[in-house]
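Shown here: the complex without one of its protein chains, the others still in place.
Up next is chain A:
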Amino acid sequence: MLHPSLAAQLRTIVGDAYFRDDQEALIAHSYDGTPMLQALPDAVIYPASTEQVSAIMKALSAYKVPLVSRGSGSNLCGGTVPVQGGVVMVMHRMNRILELDLENLTATVQPGIITADFIHHIESLGLFYPPDPSSMRISTIGGNIAECSGGLRGLKYGTTKDYVIGLEAVLASGEIIRTGGKLMKDVAGYDLTKLLVGSEGTLAVITEATLKLIPPPKSKMTMLAMYRDLYGAARTVSAIIESKIIPATLEFMDNPTIRVVDDFAKLGLPLDMEAILLIEQDGDPETVTRDIEQIRQICMREQADSIQVAATREEAERLLTARRSAFTALARLRPTTILEDATVPRSKIADMVRRINDISAKYNVTIATFGHAGDGNLHPTATTDARDAEEIHRVEQAFEEIFAAALELGGTITGEHGVGMVKAPFLEWKIGASGVSLMKGIKHVFDPDNLLNPGKVFAKESRKRVVIHHD
């Protein structure tokens, strides 16, 4: 429960309709897209402007009450679960495109705009905003910025951080700051823009973002390569990159994923294949044709069992559907689906997939793997049941070992989902004790009372590294 006079202040700032502390509002903001996590906030607030956000922050910091800012709550790392109570701030009302600057090719938007709505609008003007998280139909640009979302086009075009060039944000004290701007070059001091992107709501509340837009590619081609040998698929990934071709999309699905995808989407995929690569190239028509032909030859050299180049855009869509339905298909197998986010250098994809398979066998849990092979970002996905405490324990052990394996191969514990609560115990494995204390120092400067999204990124205790036995 909030102090009554704080509640009254917050009500005055946004109006009665946009401050709620009834059961319904608290329950409906006690979770995000992460399985098995839930915690009730004390109140929910819906600001309409930067000034309101600033006034809210001033009131909260006077009472030392924590704040979790969020968009649609579709994240998969527990990033917006209010574990320490306090106020959940929903940014949906701040959802406008403030400016489209066609001379500078930038868009300035409020954080609550839905990513897909923004992208559709930009594309209708003949422009291109490449970050395409799979959740784009629900997720907000603000949420994408907070988590530094990726997607299927990350390999060639980069992720959200590569397109955010300016920010307006409210600090824990309520002060409003501006970073960057419509500038392609800017080295005035530390790069606070990049620091805030991916900071998971722990440093400031983002209230406005200036995004870089680019011209869209003129054409696209899509192909599917199928392999009986997992290593053949993996070698193909490295060989494509080595031959200095950067495809727009280079996606991977393993055998368990192929099976569920086909069972669900009835695409007639060959079930005896160990792996499928989905490859898309875009750009000038001549370049695309040349690249796709070269990629086809690489696939053949690496013993692909069959290669299909889509003849039409519809056929290409059908192939992309196969990849996009992976999560959907896996989610129907068992009640609880835990989608993870381990990332390795792209030359290590095959090793990583083997390690994941060995680990899932060792702990007797079902883990299917798919993901963005081209940028080394894999999504090992456990299908399980949250009500089976013993099985969940084995799943946790398996994932712990998977993160350790990723690091051993020179990788990281998360490529695009963020640390949140789920990865917090493992952060130290990646960045070391001094890395953690440096980050905590930065956090302290921005937010000395630890009011912004507390309990995220930094865990109370780091997990001890597991010792991996090789048979």
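One rule holds for everything that comes next: a residue touches a chain if its C-beta (ideal position, glycine included) is under 8 Å from a C-beta of that chain, and two chains touch if they have at least 3 such contacts; residues count from 1.
Simple rule for what comes next: contacts and distances are computed from a predicted model.
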Name check vs UniProt for the chain missing from the figure, options "Aspartyl/glutamyl-tRNA(Asn/Gln) amidotransferase subunit B", "Allophanate hydrolase", "Lactate utilization protein C" or "Glycolate oxidase iron-sulfur subunit", returns "Glycolate oxidase iron-sulfur subunit"
Which of A:Thr257, A:Thr337, A:Ser360 or A:Thr414 touches the missing chain? It is A:Thr337
Only one of A:Asp22, A:Glu123 or A:Asp191 touches the unshown chain, namely A:Asp22
Of the candidates A:Lys58, A:His92 or A:Lys212, the residue in contact with the absent chain is A:His92
Touch rule applied to chain A and the missing chain gives residues 22-25, 27-35, 40, 72-74, 90, 92-93, 114, 116, 135, 137-138, 327-328, 331-332, 335-337, 385-391
